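One protein chain is absent from this view; the other protein chains keep their places.
Just so it is clear, A, B and C label the chains in written order, and each chain counts residues from 1 on its own.
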Amino acid sequence: MRFFSDNAAAAHPKVIEAIARANRLDTAYDGDEWSSRLDGAFSDLFETQVRALWVTTGTAANCLALAAMCPPYRAILCHRDAHIENDEAGAPGFFTGGAKLALLDGQGAKITPDSVASACDRIRNDVHQVQPAAISITNATEYGLVYTTPQVAALGELARSRGLALHMDGARFANALATTGDSPADATWRAGVDALSFGFVKNGGLNAEALILFRPELADEVAVRRKRAGHLLSKGRYLAAQILAMLEEDLWLENARAANAAAQTLARAAPHRLVYPVQANEIFLKASPDEATALRAAGFDFYDWAPGEIRLVTSWDQSGAPVEKLAEAIVRL
Amino acid sequence: MRFFSDNAAAAHPKVIEAIARANRLDTAYDGDEWSSRLDGAFSDLFETQVRALWVTTGTAANCLALAAMCPPYRAILCHRDAHIENDEAGAPGFFTGGAKLALLDGQGAKITPDSVASACDRIRNDVHQVQPAAISITNATEYGLVYTTPQVAALGELARSRGLALHMDGARFANALATTGDSPADATWRAGVDALSFGFVKNGGLNAEALILFRPELADEVAVRRKRAGHLLSKGRYLAAQILAMLEEDLWLENARAANAAAQTLARAAPHRLVYPVQANEIFLKASPDEATALRAAGFDFYDWAPGEIRLVTSWDQSGAPVEKLAEAIVRL
Amino acid sequence: MRFFSDNAAAAHPKVIEAIARANRLDTAYDGDEWSSRLDGAFSDLFETQVRALWVTTGTAANCLALAAMCPPYRAILCHRDAHIENDEAGAPGFFTGGAKLALLDGQGAKITPDSVASACDRIRNDVHQVQPAAISITNATEYGLVYTTPQVAALGELARSRGLALHMDGARFANALATTGDSPADATWRAGVDALSFGFVKNGGLNAEALILFRPELADEVAVRRKRAGHLLSKGRYLAAQILAMLEEDLWLENARAANAAAQTLARAAPHRLVYPVQANEIFLKASPDEATALRAAGFDFYDWAPGEIRLVTSWDQSGAPVEKLAEAIVRL
Partner (left out) sequence: MRFFSDNAAAAHPKVIEAIARANRLDTAYDGDEWSSRLDGAFSDLFETQVRALWVTTGTAANCLALAAMCPPYRAILCHRDAHIENDEAGAPGFFTGGAKLALLDGQGAKITPDSVASACDRIRNDVHQVQPAAISITNATEYGLVYTTPQVAALGELARSRGLALHMDGARFANALATTGDSPADATWRAGVDALSFGFVKNGGLNAEALILFRPELADEVAVRRKRAGHLLSKGRYLAAQILAMLEEDLWLENARAANAAAQTLARAAPHRLVYPVQANEIFLKASPDEATALRAAGFDFYDWAPGEIRLVTSWDQSGAPVEKLAEAIVRL
């Protein structure tokens, strides 16, 4: 029973079926019928005209968006614990051609208009210091916290007032929305988000993510950059089909709700152990080395996160008995 | 009946089945059991210790290899019509950080020791001119020609004598070997090839290619560059499983033989129209606009390549009736 | 008596004096009084509002301009023998972050609207091929030919109609204008040039070149890129002072006229040997190895350019006896 990462979970059967159904000759790259439906499908979902491009990883989605938003000689403001800073091998530097990540502090990997504004204010406006061009936030954050829609909107307003673009790394965007109940539109472009990395792989997808551009004029450049980065697959229909399957009947939301529910089951088992409130599908627990050992002995796998701290991640397909058993094991500690 | 590109064909059913079979929880990235078997499987195939990394596109395979072989301030020698020059949106410049492609002429997109040597000799050995670091050849070439193993070996010898690395873009490596009958080992490292982009997607795969490093010491750098380029998929097992399915019982070779056989059927239909000898699965035919129109009216689709020239590409799953019918239609022109 | 390169000549005494005069405390970087006068001085010279930035090399001037005009994923059209392709160690790739130089043919390193248009037409308008963004021409060319103002204007018109920027590498701009007699304005922005690398170092300067931006809105980006490339000298006044000295009383034009006159003296000595018409200060002569040896034995140094061909370059300070003697030696061959 593994609670390492939603990255490791199986794909939803409907995703596998969609791939199998797409298995016939069609136009190469993104000229096929499935890929051609993406713009429309996401425009419907977001209640506005968007451009949507498939890619295979969140890193590609994040960094293609950032490269279109930030020239090589400027900076992207993000949290010190952001995935783009910590877990993408320097990909933002590669895709942008050397732009800088300017790192902010903040509880639970969240940033605020205040932290952004004061970071900007510390940058002298001259050619010697790197001027900011964009903000990137992760929702849900790397610690499983969710930005409320008003919080995003406050960042969006600040971004506009400072001439900065706003990117959202939504590797767990579905989990965030499953929690807030807000509409995709409200949570993004209406709150000032210019581009969203809409994650599916952590949420029951196989290997397709969507990059949503709320400023459609960015799409042509992003499409070229995608090709140039080796991310224009020649049989794109197998990616588009996965994504469309996830959108159908809101499977993406259903999966996220399941994962979040499992996380709540675990959170309730040990409210006093929680390092952060559990708002999505990640649970950070205080647990001594002996306690961690005991849980492992009981058959549960997970990461040690920090001294005296473990991380549990629930997936779309983890519910019922295994989760209940882990909850009981935690209670018993 | 479409003869646009092997890129557009369906995936082989065994590939789809392999994906379905891999659909269970396992370690993320390339820590899973399928990915872990790649090095061994390719080491067996190539009769030497290699490192093998999955990626999703030939562009990624080519450019990750080239970036590890050529620093930003040097050049890669390749044919003027090479895929890396013509069809990858400048990806080599992106991945290498600005290295130059030095372009060579040669019939049918083939280069020779002579053309390489004389290109090198024209470069003054000073800091003002960009010095070469690597050679890249495509086998089978962009015009469907196959390098014989002695031809590759002659390039390999020259490469060694000049201190250059040798990369092979093997998007249609299977088709080349199906023609020569040579062993994978003879056709590559024994002939001096340092890295091979081993293509599967054009040959019945879905979205997995393999980058084979015959100098295993390059692998750690390439692995980092793969992650940094957003090409380390979190559920890598679905890529590895595809590749392993292609290797099983030499499915890769069987598929290539089928595509090549279809190409020969077409070639025999119009030997006097052939722009190049047909040695793999691409056929370039002289055909007037009226003749092209006639073929299209008969239900066949393909690219106009140049004035008075059309390109037909056969796929692993094109055989029997449709190919015979196209051959007949060509004869009838 | 060396005729290797105008690069190697001494600086004009007035330039040395200007440096000495600027030797007092002032604001660092380009905040000093000399640097502050550049925009005005060049705006006067060019009869329009320009921005002018000092740099220390033609490579820096060329590549800073090109980086502001061409994103990493597009191409710059230039002649196959352009300095940016042949003699700058791949600097355009470095400064642009991997943009491509698309190489054109043409007599004497000149390109034409036809050669540019047909190069553009060969590029498929899709994401697989690198789309052009700019044209770069060298005036006078690497073979000492001069673009007439109507020739530049024709390229400028084509550039506009294709949405391309137009850059002029004017390492020997002064020599070109000394020949045509046209005004700086007519020869540049009125003919559609967006940016000019205005060379002084080959023309009696010490180590200061000027980058002239006829689209002033590019200047802020270029200024940041200059700093980022390590080209914002902390004591910029010594560069600005050199340039101002060159502009004073048209010293730049006077020097160029002297060098051109010396070149004409040599050209007249052997009209039948000229590989190209002599229009600036470079002379390419047919000369057998024995003839080259004879000239060297007579005390003259120069480059062998190609088999049976030598290159002579005259400088601002080469006139009178040494040039006459070389002319005589050539006649005597």
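Methods note: a residue touches a chain if its C-beta (ideal position, glycine included) is under 8 Å from a C-beta of that chain, and two chains touch if they have at least 3 such contacts.
None of these values were measured; they are calculated from a predicted model.
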item: Sole residue of C:R37, C:H128, C:R162 or C:K227 that reaches the chain not shown, by the stated touch rule; value: C:K227
item: Hidden-chain contact residue, picked from the options A:D87, A:E249 or A:D301; value: A:D87
item: Selected residue (touches chain absent from view) among B:A61, B:C120, B:A223 or B:L312; value: B:A223
item: Contacts of chain C with the absent chain, listed as residue ranges; value: 2, 4-5, 7-11, 13, 16, 19-20, 23-29, 55-60, 63-64, 88-91, 94-95, 201-202, 206-207, 224, 227-235, 238-239, 315
item: Contacts of chain A with the absent chain, listed as residue ranges; value: 72-73, 75, 86-90, 93-94, 96-100, 127-130
item: Chain not shown, touching residues in chain B; value: 71-73, 97-98, 127-128, 131, 221, 223-228, 232
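The rule we apply is simple: only the chains that are shown with their structure count from here on.
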item: Chain at maximum distance from chain C, centres defined as averaged CA atoms; value: A
item: Averaged-CA centre spacing for the pair chain C and chain B, given as whole angstrom; value: 42
item: Inter-chain centre distance, chain A versus chain C - centres from mean C-alpha coordinates, in Å; value: 50
item: Chain A: positions in contact with at least two other chains; value: 224, 227-228, 232
